[in-house]
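One protein chain omitted, others in place.
Up next, subunit A:
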Amino acid sequence: MSFEWPWQYNFPPFFTLQPNVDTRQKQLAAWCSLALSYCRHRKLYTLDVLEAQESPLFNNKKISRKLSVEAIQIIFEELRKKGNLEWMDKNKSRCLIMWRRPEEWGKLIYQWVSKSGMTNSVFTLYELSNGDDTETEEFHGLEEGMLLRSLQALQTEGRAEIITMDDGKGVKFF
């Protein structure tokens, strides 16, 4: 299924950081939602800033416009403030993009677990993210870091417990 670009994507001013404050706010909001939906569509869990500059997300070759690094940094900062982004290194070169927050993932996973009547069983992380049973689930293919965090969120809620086993981690659902 190909990605549907919003109308702003083909509007050249979208790629220039607007000086007018009100206009800028609307522009940034549009960029944030575009970035999140793009990553959701491509199942991207992390972004490298330099690579992102060249990706179709921030670089629309059709209208020969792309966002400046400065603008990308501002958009990332907005996402971070909203809680959808976390920096993975001090130099801000790579970030975790959470188009779904750990708590939301946790909820989805738990729903599947209870629906399948699998509470009180133990799963390895691998089973959850890459097992055959979960193939049709949205969280299939979830990146390990995010998976762990979502399970930790469940753990905080008291609905799961993370267990360390010989060859990795596992989780028990209650």
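The rule is short, and it goes like this: a residue touches a chain if its C-beta (ideal position, glycine included) is under 8 Å from a C-beta of that chain, and two chains touch if they have at least 3 such contacts; residues count from 1.
As a convention for this text, contacts and distances are computed from a predicted model.
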Record lookup, UniProt, unshown chain, options "Importin subunit alpha", "DNA replication licensing factor MCM4", "Vacuolar protein-sorting-associated protein 36" or "Large ribosomal subunit protein uL23m" -> protein name "Vacuolar protein-sorting-associated protein 36"
Omitted-chain contact residue, chosen from A:E4, A:D22 or A:D132:
A:D22
Touching the unshown chain, subunit A contributes residues 7-8, 11-13, 15-16, 18-20, 22-23, 26-27, 30, 64-65
